[in-house]
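With one protein chain withheld, the remaining protein chains of the complex are depicted in position.
Chain nomenclature is as follows: A and B, assigned in order of appearance, with residue numbering initiated at 1 for each chain independently.
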Amino acid sequence: MWLWFHKLSSPPYAYRTVGLMRPWLFWPAILLMIVGAFGGLVLAPEDYQQKDAFRIIYVHVPSASLSLMVYVVMAVAAAVGVIWRIKLAHAVAAACAPIGAWFTVATLVTGSIYGKPMWGTWWEWDPRLTSELILLFLYLGYMALRASFDDTQRADRASAILAIVGVVNVPIVKYSVVWWNSLHQGPSISKLAAPSIEGSMLWPLLTMMLAFILYFGAVLCDRLRGEILRRERNASWLSESIASS
Amino acid sequence: MQSSVPTTPGLGNILMLVMARDLRLAVRHWDQVLQPLMFFVIVTTLFPLAISPALDELRRIAPGVLWVAAMLASLLALESLFRPDVEDGTMEQWVLSGQPLSLLLLAKTATHWLLTGLPLVLMAPIVGTALGMPQSVWPVLAATLALGTGSLSILGAIGAALTVSVRRGSVLLALLVLPLEMPVLIFGARAVDLAMHGEPVAGPLNLLVALLLFFVSLGPFAMAAAMRISVES
Partner (left out) sequence: MLAQVAATSPQPQLEARAVHLWRGEKHLLRGVSFALYSGELLQVVGPNGVGKTSLLRCVAGLLPTESGEILWQGQQLPDGRDEFHRELAYLAHVNGLKSDLTALENLRFGVAVRRAVATEELREILQLLHVEACADLPVRALSAGQKRRVALARIMLTRASLWILDEPITNLDKAGIALFEARIAEHMRAGGMILTAAHQLLLQGQPGVRTLELR
């Protein structure tokens, strides 16, 4: 197991392996998305209160979960890179950041679309949307810090510290935002709380969640290969494999 | 071998040494201490001009205005925390001193707070009164700002250590640090607001204490790690 892990940290091996993994993640993701979307948009019955508007949770909730999950993956990868000095881990962290940021944007946009028929406004400072916005700032800050260093290795290590500090602060931020919001409307649930979920509404949600996770994996494979290419562009193995192909 | 066993100074001595040095430097450069304070006052003045001169309206937003102004002033003050030492080479001497860098940086941040955060705490009641805040709120205001600016200094120092070697990195510093500081803002501003309505403030005040203790215990390690990366070249 450790031997495979060690082999994986060699860029050419990782490049090939990740390229092979990608279709196994991408196609099941697409399939599950189709199934989940069908289940959520067609099969699931109308909600009693929210009618058809609730259906956006099939994109909104997985996006929100993934935006947080990707940040944790990014921070863990960065920590692995710093503690065990594995460059590939840093490449994974770098690849995760834009993906996570896009999931955050998707959450905010779908949240806004969800909110319009409910609140009448395009934006409300509810706990989930506010904490997603702060999470977006954390992602953007991470990417900005990376971009400000010319040397990739220094960028890796500096942004790793930021990612670790960020991931430690995320629970604090979430708690404080919920606390802040609850003071204004009493101890109530988020305005974007999904309606009471019953079976036929639940399985498409879980399917979409799994689909999003697999999709994240597939996009990560693509971005990781791009990162490896960028970092190794002067390495001999790359020019050799281009010459031979 | 030339080196004898040197009498390595204890940790307490080192803290005193760092404080003594930075205080002495600050005395010779009063402007660096006064400027963030003036910024704080000027920014709070912007709000009556932008919103309304009516004290009733200003009173409602006073806690928020004071806290946001304090956050921005503390951000500006961070420029003078590490940059001078990194530029003249004294920071890399600290990295090479064989003493725990996290402790040296914590001592430096604490001294910096005394010079930039504490003046804000003392000035805030005066500015708050100008925004219609009643005197009864002053103790809570001072307490929350004292605790809060402490946390802001530590988070700011982590950001400053990360960006000190980046050219023109002050805006980047703000982008990195402000999201992390939002919980402090939430609890601090809320505590003052509760005090103004005569409600108990123990909840947010305890949260501010907890945050400060948390950041003081873990922050210095992040600062030291970030600083080692920044002084590489």
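We adopt the following convention: a contact is a pair of C-beta atoms (placed from the backbone, for glycine too) under 8 Å apart; a residue touches a chain by one contact, two chains touch by 3 or more.
Note that the coordinates shown come from a computational prediction; the quantities given were computed from them, not determined experimentally.
Within the complete assembly, B:Gly98 is the residue of B:Gly12, B:Pro53 or B:Gly98 that touches the hidden chain.
Mapped onto subunit B, the footprint of the missing chain covers residues 1-4, 6-9, 13-14, 17, 20-21, 24-25, 28-29, 84-85, 87-90, 92-99, 104, 231-233.
By the touch rule set out above, subunit A reaches the unshown chain at residues 150-153, 234.
By definition in this document, only the chains that are shown with their structure count from here on.
By the touch criterion given at the top, residues 134, 137-138, 140-141, 144-145, 148-149, 154, 157-158, 161-162, 164-166, 168-169, 172-173, 175-177, 179-180, 183 of subunit A touch subunit B in their complex. Across the complex, subunit A is touched by residues 158, 162-163, 166, 169, 172, 175-176, 178-180, 182-183, 186-187, 190, 207, 211, 218, 222, 225-226, 229-230, 232 of subunit B.
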